[in-house]
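The complex appears here minus one protein chain, its other protein chains still in place.
The chains carry the letters A and B, assigned in the order they are written, with residues numbered from 1 in each.
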Amino acid sequence: MPVRTRFLTWFTALAVLLMYAPLSDAQQAVTRGWPLNADGSLKIYNDVGTIRVIGWDRDSIAVMGTIGTGGSMFGGGDRAGVKFGIEGNGSKNLTASDLVVHVPARARVWIRSASATIDVSAYAGPLDIASVSGSVKIQGTPTEVRAESMNGTLDVTASPAYLRLKSATGAITWNGSSDDVGITTVSGRMTVNAGTVHRGRFESIDGEVRYRGSIGANGTIAVDTHSGNVLLAFTKGTNVQLDVSARGCELFGVPLGQERVAKIPHPPKGFYKTLGKPSPVSPSFTVRTYKGYVTAVVQ
Amino acid sequence: MQAFERLYQQHAGRVNALCRRLAVDVNRADELMQDVFVRAWEKLESFRGESSLDSWLHRVTVNVFLAADRGDRRRRAHEDIADDDTYEHTANTASSDPGDRIDLERAIAALPQGARVAFVLHDIEGYSYEEIAAMSGIAAATVRVQLHRARRHLMEALQ
Partner (left out) sequence: MNDHEEFDETALTALREAAQALPREIAPNPAAWANIRDRIEHTRVRELVPVANAEAKETSVTVAAEKSTRVLQPTRTWLRSTRGAALIAATLFMAVTTLVVPREDGVDGARPGALAADTAPAEMSTVFARYDGAATDLQNDLERRRPQLHPAMVAVLDSCLHTLNEAIDDTQRALKDAPDNATIAGLLEVAYQQKLDLLRRATELSESF
């Protein structure tokens, strides 16, 4: 064989080898299933990638997706409870695993992740999600929700009877109604578009809190910030006793108390206003902020 | 708790007087007074000093009384307080020695509830129509009507 031909042959063979060698560690397609009772429990672990959970009306779990390089799937359990997830093979280059998980709509679902994006829909059971930096999105009719992310965003459109959303720097958005809701951020902005809340607690240190919605009769809502501003929008006809402690407060276009100042020389002032028709069962809405400014409007 | 006890000792007499005149029945008045101070304990944080503590406690008293009364009336299916024009027959009121002339306290106790609340808050405690309306959740015009009714009944009873 001429030298040139031999070289080309070797070169081509090498190129083919180099091209196809990574496939041995490439993303693997995965399809797994386990039986699970309608009220069973499911735990999902996936550090990197995406986790999409969809409720369905079968007594089983179906997992489809791809496992990232450097990872492998583990899993097991029985009809009462199943646990599965992606774990690293010891390689430092664990790449994204993308999982779509169909679960019985009323099973208990528990998810832990470092940075995976989590999306839950068409689901009607209790939900418990925690992530370091992954974003979380929930839509559907979960009966109770506990979701937290350190710096990922939380976006929830649901009306569970019990709701707890927590972040550190991630923004939180909630649309829905609830009997019992608590939302906490350190610096993340909080946006609440509530239907009716009976008991609510919204806390942030320096994140802005925006609340729009109605309050159930005899309801109690409290907003606390250190320096985050608070914006409130009440619907016309709302009956509520509004109680504000802030550096400055503007209610319905009328400034009350001192203007917002950069340096605060003395403790917050108190403002008290009754909206709508006062009655012994007027819900109470309490806002306390050490340095923040409160603005309330009726829409 | 010690500070709250001091607050109780300073204001219990006034609150109790209001409770006795609103609730009429002594046992019910005692319960009402206790409910008022328990509620005051729970809601003390919301007192912002825009009114006197006295006025605030009176507002709490009226709220608690009306809320309890609404519960009672739902159970008894009575007619609306604003339209109540019947005399209530109360049990366990102050001494009813037949030899005593009917005094003002007993006459007040015998008033229909709506009229009694209006009279006690306006002519005894000195609140305005608007303040009474805000406390009790009825219109100021209704307060005037109830007060007029109370005065008419009382003057007839005292003649």
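Assume a contact is a pair of C-beta atoms (placed from the backbone, for glycine too) under 8 Å apart; a residue touches a chain by one contact, two chains touch by 3 or more.
On a predicted model such as this, the values are computed, not experimentally measured, just so you know.
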Problem set entry | Given A:V181, A:I215, A:L275 or A:A296, the one touching the chain that is not displayed | A:V181
Exercise. Which parts of chain B are in contact with the chain that was left out?
Worked result: 1-5, 8-9, 12-17, 20, 30, 33-34, 37-38, 41-45, 104-105, 119, 123-124, 144-145, 148, 151-152, 154-155, 158
Problem set entry | Residues of chain A in contact with the chain not shown | 41, 45, 47, 81, 108, 110, 112, 114-115, 128, 130-133, 146, 148, 150-151, 164, 166, 168-169, 180-182, 184, 186-187, 199-201, 203, 205-206, 220, 222, 224, 226-227, 245, 266-268, 270, 286, 288-291
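The definition used in the following text is that only the chains that are shown with their structure count from here on.
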Problem set entry | chain A and chain B: spacing of chain centres that average the CA atoms, whole Å | 49
For this session: Using the touch rule from the top, collect the residues of chain A that touch chain B in their complex.
Result: 241, 243, 270-272, 274, 277-281, 284, 286
Seminar exercise, completed: Residue positions on chain B within touch of chain A in the complex are 45-46, 48-50, 62-64, 66-67, 70, 134-135, 137
